[in-house]
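Only one structure is covered here, and it is reproduced in the block below.
A single protein chain has been removed from this complex, and every other one stays in its place.
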Amino acid sequence: MPRIRLWLATAALAMSGCGGPFPQSTLHPRSDFARGTDALFTDIFWWAAAVFVVVELMLLVAIVRFRHREGRAAPRPTHGHTLMEIGWTLAPAVILVFVAVPTVRTIFATAGEAPADALKVDVIGHQWWWEFRYPELALVTANELHVPLGRVVQLSITSADVIHSFWAPPLGGKRDAIPGHMTRIAFRPDSVGDYSGQCAEFCGASHANMRLRVIVDSDSGFGRWATVQLAGPAAPAPGTLAERGRAVFARSACIGCHTIQGVSPGVIGPNLTHVGSRTTIASGLFPNDSAHLARWIADAPSLKPGSLMTRMQPPLTDADIAALGAYLQSLK
Amino acid sequence: MSEARGLKSWLTTTDHKRIGLLYFWTAFSFFLVGGLEALLIRAQLAQPDGHLVSAETYNQLFTMHGTTMVFLALMPLSASFFNYIVPLQIGARDVAFPRLNAFSYWVFLLGGLFLNASWFVGPLFRAGMLNVAPDGGWFGYANLTERQYSPGPNIDFWLLGLQILGISSLAAGFNFIVTILNLRAPGMKLMRLPTFTWMTLVTQFLIITAFPVITVGLVFLMFDRFFGAHFYVHEAGATPILWQHLFWLFGHPEVYILILPAMGIVSDVLPTFARKPLFGYTVVVYSGILIGFMGWGVWSHHMFSVGLGPIADSVFAATTMLIAVPTGVKIFNWIATLWGGAIRGTTALHFAVGFIAMFIIGGLSGVTHASPPADLQQTDTYYVVAHIHYVLFGGTILGLFAGIYYWWPKMTGRLLSEPLGKWHFWLQFIGMNLAFFPMHFIGLLGMPRRIYTYSADLGVSDLNLASTAGAFLIAVAILVFLYNVWRTRRHGQPASNDPWGGASLEWSIPSPPPVYNFSVIPTVTSRLPRWRTELHGPMQDPPAVPPAPIHVPGGSWWPLVAALGLPVMALAALTHTLWIVFVGAALLLVGIYRWAFEPFEV
Partner (left out) sequence: MTHAAATHQTSMGLDNRKMAFWAFIGSECLLFGSLISTYLVYKGRSVVGPYPHEILNIPFTSVSTFDLLMSSLMMVLALAAVQRGDMKWGKIWLFSTALLGLVFLGGQVIEFTEFVHKGLTMSTNLFGCTFFVLTGTHGAHVAIGVLWLLTLWVRALQGKLGPANAMTVEISGLYWHFVDVVWIIIFTVVYLIQ
């Protein structure tokens, strides 16, 4: 039976975690929303698995047992059987009730209004990065969403251009970011950690590159992070490479697209006031280190096709790029 | 009566059998094109951070793969059987409107060529080759498809090409509805029709009602892109969600358009090789009709992540779960058909059983999608890609191959090799499971769909590699099939009228049939005319020679001329030149007028 062997092998391959951990897995929920949907999926999955086994087995038995054999009597020409028809109409319908009821319950449980003390975050999708604004904290950041443990987070999601979809699988299902609309999800994270996600609605050339991180901190850790983010940018010490980098920044086209508090007002690209504190750059594509930063600044479109962050004309010198990198990394 | 030969006879043919063959070869060629696109996609995804193709090329590849497979391969392959087999199954000499039939084919061919020309004509638009093919996905969501975000001609090719193809399908829809309802042989009551013809009828009703909706959606997009309208522009008060509603109102019936014919084929093939009538014929027919109706009530299950609200989500969850019931009923009836039979394991039967086995999996993953909260983790990931390929490849394509092996002798006069056919089946069956089963896991482990590359960090690299291997195994299987076809031309065993012992009328006439099909139109007295049943002995096959000369309509150039008008008008739109519109309109009008007034007797 090559069919069954094949499926078991593939299942084992995946389940054995050949290669785990799986940072974007939907099967390791880390919030109430994710746990609720995971429980529902598990329920439905086992019903489906049972139906699969029973029905495939019936098919298998039929084709093995009733193979044509010489000398066997001709088959009886049965045309149907009303009772069986009723049976195999009702049985699936009943099973579906067992799927439908928890489904509707979970829909309403996860669609309700978040409590008044929920942390509100506005999520705005851009081609191809994520803007996060905390309206009650007057905080603006990009690509890495920090949230505190144990508090409900309510995301209000929209887009500045085309349809995107916010998805951090360990924390819950996805929700589309639609220009002109606001969609919502809410979840209460239950584990500290660093979770991966990415855009889940085809949004153009670099849809594959529009990644994100959600960092769940302890309550005090989140408080510390917020305080740092709200403070002004670190001033580079005089005579350092970082200070030279700030000068390069201030005279380059960067200021047209990026905001660094007190330095530049651009809103087309991510807010860089505390970019040095992020673990990744280019919306989750690369680690935030000098090598990757240099390559990104030098030629972003080669790394992220379609990116609006085109090469500078005239191109920056290597020295300038190194200085810029140092400056940005200093913005913790 | 000898048939005309030569290129002109094919360009002017109005014979449903020739048109069926034209559909088959054209559609299969497009199937190979779509398959090549799939192989390139899988080659790119075999490893993380792949660099085989650029992001822009990849986005064109998956768009064209989906568009080609749905509109240029699967639908027309089904149409090749509608054309060839349905008139034979109902005891007719041709379809109701033979020239309209030819028109449908030519429009399909020209529309498919128009769409695929986009791969090569980049330089004409001051872009490189492989740069202007459609790249917005086969589902073309607004507002990515607006001129602002897709400035090139890519989306124009797409929306114009699809409108052309829609006309082909609509024309064929009207034709087959009238054919099946009005051209049946005496005694061929509706509840005596072979299941394949019944499912064809339901499919045509779905086509003529669903295609106008996407036409309107495409027209809106066309006006947005060409004339500055704001149908999907939110700044003007509109919403891109309108596109999704229009698209999926079409899109969901479309998937039933894709699966019902294959279900009909399986329903015809199983009884023949089990030597037993279809179990629950009436129920199978009614469940097909019910699926057709219910298919209109589920469209927003493609939009569970849009945030339509808990009430809308619950309603569509319920309707989606409900539609699983008539689908399941069919599966049980097929198993019951095999049960107690004397099954001969021909290649056609292998494919039919394979269809059932794979469709069960695809149907069950569909049920998991029916639950919105669960679906929020599955939608837009490889889990859905697994689902659609189990139902469309494991379902429709395996079903179509069952039809190919089953009706090949009738259509060509030769039997495809059974040993080669078994190789083809097993390689394809194993290949497809290797290609698509891992995708369930890939999706649940967090890989979205429609991405040209992925990070090694996700941990899905090995599964992707396995999937790619499966895709190439499918390619090998198809090569085996092509070899079988090529070899059969010369060395295939000649086929009698009825190599399989079939019950329906197409097996009562020669293989291939004479141009007039039936020397004498039969009178039908049972649902299984060629079998002995409790009530009737098997029918007498029509005599080898017709008792009196049978008039057969001649050919006509006008369907082709009229069809040419459509891509010409599309070209005008593409190049923003008004005078070309008039040339195209003139071709269309002249074609239609000459067609209307030429002497043509059926």
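To keep things simple, chains are lettered A and B as they appear, and every chain counts its residues starting from 1.
We take it that contacts are C-beta pairs under 8 Å (C-beta built on N, C-alpha and C of every residue); 3 or more make two chains touch, one makes a residue touch a chain.
All figures in this text were calculated on a predicted structure; none of them were measured in a lab.
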Shown chains touched by the chain that is not drawn here: B
Residue in contact with the excluded chain [from B:113, B:127, B:177 or B:469]: B:177
Touching the absent chain when the full complex is considered, from B:124, B:191, B:236 or B:544: B:236
Listed residues B:82, B:97 or B:454, member touching the removed chain: B:97
Identified contact with the non-displayed chain, of B:220, B:248, B:500 or B:558: B:220
Interface with the undisplayed chain - residues on chain B: 96-97, 170, 173-175, 177-178, 181-184, 188, 208-213, 215-217, 219-220, 223-224, 227-231, 235-238, 242, 246, 249, 548-551, 593, 601-602
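We take it that only the chains that are shown with their structure count from here on.
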Complex contact set, residues of chain A against chain B: 2-3, 6-7, 10-11, 13-14, 17-27, 36-38, 40-41, 44-45, 48, 51-52, 55-56, 58-59, 62-63, 66-69, 72, 74-81, 84-85, 88-89, 92-93, 96, 99-100, 103-104, 106-108, 110-111, 127, 161-163, 165, 167, 169, 172-176, 178-181, 183-184, 196-208, 211, 305-306
Complex contacts: residues of chain B adjacent to chain A: 54-56, 59, 136-137, 141, 143-144, 149-150, 234-235, 239-241, 274-277, 279-283, 305-307, 309-310, 313-314, 317-318, 321-322, 324-325, 328-329, 331-333, 335-336, 338-345, 353, 356-357, 360-361, 364-365, 367-368, 370-381, 426, 429-430, 433-434, 437-438, 441, 444-455, 457-463, 466, 533-534
